[in-house]
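Here the complex is missing a single protein chain, while all its other protein chains stay put.
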Amino acid sequence: MSVYENLKKLNITLPPVAKPVASYVMYVQSGNLVFLSGHLGKQDGKPRVGQFGKDITVAEGQKVARQAAIDMIGTLQDACGGDLTKVKRIVKVLALVNSTPDFTDHHLVTNGASDLLVEVFGEIGKHARSAFGVAQIPTGACLEIELIAEIEA
Amino acid sequence: MSVYENLKKLNITLPPVAKPVASYVMYVQSGNLVFLSGHLGKQDGKPRVGQFGKDITVAEGQKVARQAAIDMIGTLQDACGGDLTKVKRIVKVLALVNSTPDFTDHHLVTNGASDLLVEVFGEIGKHARSAFGVAQIPTGACLEIELIAEIEA
Partner (left out) sequence: MSVYENLKKLNITLPPVAKPVASYVMYVQSGNLVFLSGHLGKQDGKPRVGQFGKDITVAEGQKVARQAAIDMIGTLQDACGGDLTKVKRIVKVLALVNSTPDFTDHHLVTNGASDLLVEVFGEIGKHARSAFGVAQIPTGACLEIELIAEIEA
């Protein structure tokens, strides 16, 4: 199935590209690689504030991470001139998880994003990844995810 | 205006490439991409020690971030064989901000670096970016920034 059939099946409507909260742009392409800025974890269009190990659960976090992946796919669509079929590979994900010094399930939270990428892109959605706990995130968001993708030249 | 005219207008003298504090080099080129090592936030040539949310303000941090960007431009000039006009695009910035678990203005601190990159490089200085709070930074520096740039082959 194509990426658009998968999005339809999953009942996902892609959002427009987010506005940066500061002095940067949401993506830059260099050669065949597109580098996406960190996308904040959101709920109802606003940063989902919280810190894992204190006031947000893994299950909630997975939903927020899934939404961040949807937001990144929206950004990728823009980077592809509106046509996601030009994505050749999701290459690398870096997931920053706002957590207390004793929370150790960053990988489970991040699966919310990784699983969605594979559901939408199939085999080419499988990516390299690092996930870890950070002291805080801009605006207090519970997570922030950036991504590198390969697209058609 | 060219990058060198901008630097002159801003009264910026580029420093020589910093010496790594450990077993690495300050940049590596692969194809058209140059990957810069993390550059520590400095003041008067020494790491500016401090943690946001505790003993350094956003305004001070922006000046340190601006200096880190100047240091990175110095490193880039070396990567370009002395000629910054070979820079085609500032692609990606990763900003690590030494912060307490309740500081949430990492993006404002990092703007000190991002704004300078755009002042110097203009349109091609606009970059993708992630900024977040880390538990600590080598030597206790208040921030550390790395960068990916595209340069002429």
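In this document, chain identifiers A and B correspond to the written order of the chains, with residue numbering beginning at 1 in each.
Simple rule for what comes next: contacts are C-beta pairs under 8 Å (C-beta built on N, C-alpha and C of every residue); 3 or more make two chains touch, one makes a residue touch a chain.
From a predicted model like this one, the values you see are computed outputs, not experimental measurements.
*Asks:* Could you tell me which of B:56, B:70, B:90 or B:134 touches the chain that is not displayed?
*Replies:* Residue touching the absent chain, from the options given: B:134.
*Asks:* For chain B, which positions touch the chain that isn't shown here?
*Replies:* Interface with the chain not displayed, on the chain B side: 20-28, 30-31, 35-38, 51, 94, 96, 100-101, 134-140, 144, 146.
*Asks:* By the contact definition given up top, give the residues of chain A that touch the hidden chain.
*Replies:* Missing-chain contacts on chain A: residues 31-33, 89-93, 99-108, 110-111, 114-115, 118, 126-135, 148, 150.
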